[in-house]
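Here the complex is missing one protein chain, while the rest keep their positions.
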Amino acid sequence: MLGFLSTLQPADAGTGLYLIAPTVILILCVAGGVGTFLLLPGRKQSPRLGALLLIIAGLIFGLILFRTVVGQASSDTGPYFWIFSAIAVVGAIRVITHSRPVYSALYFVLTVFATAGLFILMYAEFIAAALVLIYAGAILITYVFVIMLAASAQTVGDRSPLAGLAECDIQSREPFTAACVGFALMGVLLFVIFDKAERLAQFNFTPPAAGLSADELVHGSTQSIGQYLFQNQMVNFELAGLILTVSMVGAIVIARRKVADINQRFEPSIETISANATPVNDDPRSIPVYGTTNPKQKSFPQT
Amino acid sequence: MDALFAVKHSYLIPLLPLIGAIIAGAFGAKFLRGNSHWPIWIGVAISAVMSLSLLFGMVGFWHEGKPLNIVVDWYTWIEAGSFKATAGCFFDSLTAVMLCVVTGIGFLITVYAAGYMKGEEVYFRFFAYLGLFIFSMTCLVMGNNFIMLYLGWEGVGLCSYLLIGYYYERPSAVAAAKKAFLVNRIGDFGFGLGVMLIFLTFGTVSYFGTGVGTHTGVLELATLPLDQLSQIPGVNTSWVPMAMKWTPFLLMLGAFGKSAQFPLYVWLPDAMEGPTPVSALIHAATMVTAGVYMIARCGTLFVSNGAAMTTIAAIGAFTALLAATIALRQFDLKKVFAYSTISQLGFMFVGVGCLAPVAGVFHLVTHAFFKALLFLSSGVVMHAMSGELDMRKMSGLKRVLPKTHIFMLVGCLALSGFPLFSGFFSKDEIVAAAFGRSTFLGVVMLFTAFLTAYYTFRLYFRVFRGPLMVPHPPHDDHSHGSHDHHEEHHNHEPTLMMLPLALLTIGALLAGYFNFPTAHLGDFLGTSPSLTASYEMAVEHTVAVPHLAEGYGQVAEAGAHEPMISGLMVFSGLISIAGIFAAYVLHLKNRRLDDKLAEDLGPLTRLLEAKYWVDEIYQAAIVNPLRALGEFSYRFDRWIIDMLVNMSGWICQLAGFFLKFTTQRGYLQGYGAAMLLGLAVILIMVFMH
Partner (left out) sequence: MQLLALQHYLAIGAILFVIGLIGFITRRNMIVIFLCTELMFQGVIINLVAFSRYTNNLAGQAFVIFILVIAASEASLALGLVILLFRTKNTLDADAWRELKW
């Protein structure tokens, strides 16, 4: 894999054509960026226009991709690839643009399901199952719980369609910069992915269907993955277990921090106070004692 | 001690005063104090003795028929590539005469100064500077190359500055010192350029190289024709015609600066701020004569350029007349003599400009005697009058200062050119030379002689004759130390000051007879190779001037001299008597007549009293614009250039401030976004070239 990565360095381009022209990628990225920016929660949010732009860009991109696929063997995935991809992308967009965090979590679940579907198309059903079990089943549930825990104390906004939302959810940080940066990165990635054909011809990529061994066809990928894990990656496997244990312990330790009152609001402050170092009029209470909120003062022995 | 001793140990002549100055300067403050004059006395005395023995020896050699012209090199001073300047001296008649004047009169003045400056707080400083001055002046007249000359030139300029500004707590003295130095500097600039031009053209700066007659020095190379010059290596033949045209003017500029001729004379009257011995020594007898000496010495460079000689004579005459007219309405004792010095220097320049350097040097010698005498007498008067110098405030001092009166009278008679006194003979020779050149010039010089007699005796009659009037001592007289003149029986004429005055008086009386009736001085000077070579060049190049041989002392046979007593001589004597008589009428017989005359000639009087507003013109035309330029430059530098420099600092600060507020906000995601931006840029640059 690393060898492949190293060959992606810019070398003298041949006379071959790009799989997808960089200009098209650029235009689509710009459109997508603008659309995303308009969708992100904030002052300039205009969901309809943004959604429209994004949908158009996505459709065009999809069409272009489709054209590159037409008429060859690995279209055995049928329309499912496109469906799952569309659901995944739409879900991802909604994750980042929805104002309510619970909806973000739920849309994420949707994205996870779509991704799992993509894996099944690639004959990686174990991964798909694991994804659904762990991500959708465990991690996302935890997220939803934490959202519910933390949302209880947030302030209520005045605007009716956005009632009950904290300010942090309504306004996003510098959406323009983020959209620019993100889509610039995406442009680069897509450019590299859809680079010239002869550069990529040196690698021996076989479609999943053709690469399956007979064993796998019968027992599925679970067995091969299990064999691989326990034969080749034994140490890593054990380490993974160790990591889980450690994180469990850590989570318990973190969560165990005792707080005096859940409703207590204490404002951390950094104050410098200059005060007496010797008692005034022999009154021990005239010297404040720092570091605790314990109002009990030490009493000085009477001399 | 004979002449050969002086020649063998010639380095002692400048060295001893220098050592005296160093001793006085180093030890004078703590140890010598009031005795700081002894090192200087000893040093200058020995130099004077050596100079005199040298002179007598040389006269002896001359009478034997073998005049001494010898180049003595002490050591190699500068050697840089092809440029070589040795520290050494050149002895000939001209040097000997100048040395005697410098060291002799210098010694007398140091004796006088010991009495004059007695009781001064910083006594040693004066004598240290005096010793330094004598050193510089002897280097100047003795040096055997232009660099020694330049060393002495600058040295005397420096000492003049130091000594004029001796009373440095007085702002007027400080300003006068600065003025002297700066005006001198203007002349020295031209002089320096001239020396450089000489080196570049002739490849050497030495006067006579390895010896007289070898044609290895500048003064002899200048006499050679071009074809002979091209054979000598080091000479830049293509430059010679240009150099011979321009060098005289450049050197002349230096002479005008040093010898206070128009337009660079303005420093000399202000230089009277210095103590009186300084005025006598530097600004009467020795330093200001350096220009005349230089032109006499470098005659071969000058005579071929007729325009240069004419310029010298014209400027000299103009300055003489100008200064004489200004002196008519000066009331300060020393200022009158200062303008008189400028005027007499003008006479000397006319002498050398009219191809009679003998006359110029003769007048230099006599002038040294009587001008020093006059200045020193004014010093006595000044001391007696508690620092007062205004002649309107004193009168009839004959009774108070009898001895000084005699000395002053002799000096005044000599200056006026009264018959049989020294000034008469020397001035007459110059007037004769002027007439030889152009009648108009001669008439101007005669008129100036008349004015000289008039203003000199105006001073004499005002100050020493008439009813007795002594000024009250001013209360804030800090200028001359702790003399107290309040007691009546105080001796105003201390011996230490009278003795030199007596000797100078004898000199003023008898110095004229050096060249009368037989032209001893002239012939003696004529043995100098400078004069000989100049004479030959003058014969070749210039229009024939009557008495040219006389003017250069080159009269071959005895008895072929001009008759000594001529009509011109008688006439000039009458002129001076007329001047004295006019002064008598207006300033002794009926003083109110003078005031009335001044009133009647109102505008003329104002013009003269304002010294033709030359100082004001210089101030407005040169000093103020320069000062404005300086102010502007200062403001420009401070506000614009410094502002630019500071701005570069501010810009950095602003940039930092700006960056601080935009990128370091504390939001974690902001930092993350910035990192991603950088990553995106790098990836774009790498993959999408």
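All chains are identified by letter, namely A and B, in their written order; residue positions are counted from 1 within each chain.
As a working rule, a residue touches a chain if its C-beta (ideal position, glycine included) is under 8 Å from a C-beta of that chain, and two chains touch if they have at least 3 such contacts.
Here the structure is a predicted model, which means the values were calculated and not measured.
**Q** One chain isn't shown here. Among A:Leu52, A:Ile193 or A:Leu217, which residue touches it?
**A** A:Ile193
**Q** State which residues belonging to subunit A touch the missing partner chain.
**A** Against the left-out chain, subunit A lists 1, 19, 36, 40-41, 65, 68-69, 72-74, 77, 81, 85, 88-89, 92-93, 95-97, 101, 104-105, 108, 111-112, 115, 118-119, 122-124, 126-127, 130-131, 134-135, 138-139, 142-143, 146-147, 149-151, 153-154, 166-169, 171-175, 177-179, 181-183, 185-186, 189-190, 193-194, 197, 200-201, 203-208, 211, 221, 224-225, 228-229, 232-233, 236, 240, 243-244, 246-248, 250-251, 254-255, 257, 259, 262, 265, 268.
**Q** Taking the full complex into account, what residues of subunit B touch the chain not shown?
**A** Listed in rising order, the touching residues are 660-661, 664-669, 672-673, 676.
Quick note on the criterion: only the chains that are shown with their structure count from here on.
**Q** Taking the mean of the C-alpha atoms as each chain's centre, how many Å separate subunit A from subunit B?
**A** Comparing mean C-alpha positions, subunit B is 97 Å from subunit A.
**Q** Subunit B touches which residues of subunit A in the complex?
**A** 8-10, 22, 173-174, 177-178, 181-182, 184-185, 187-188, 191-192
**Q** Mind listing the subunit B positions that touch subunit A in their complex?
**A** 667, 669-670, 673, 676-677, 679-681, 683-684, 686-689
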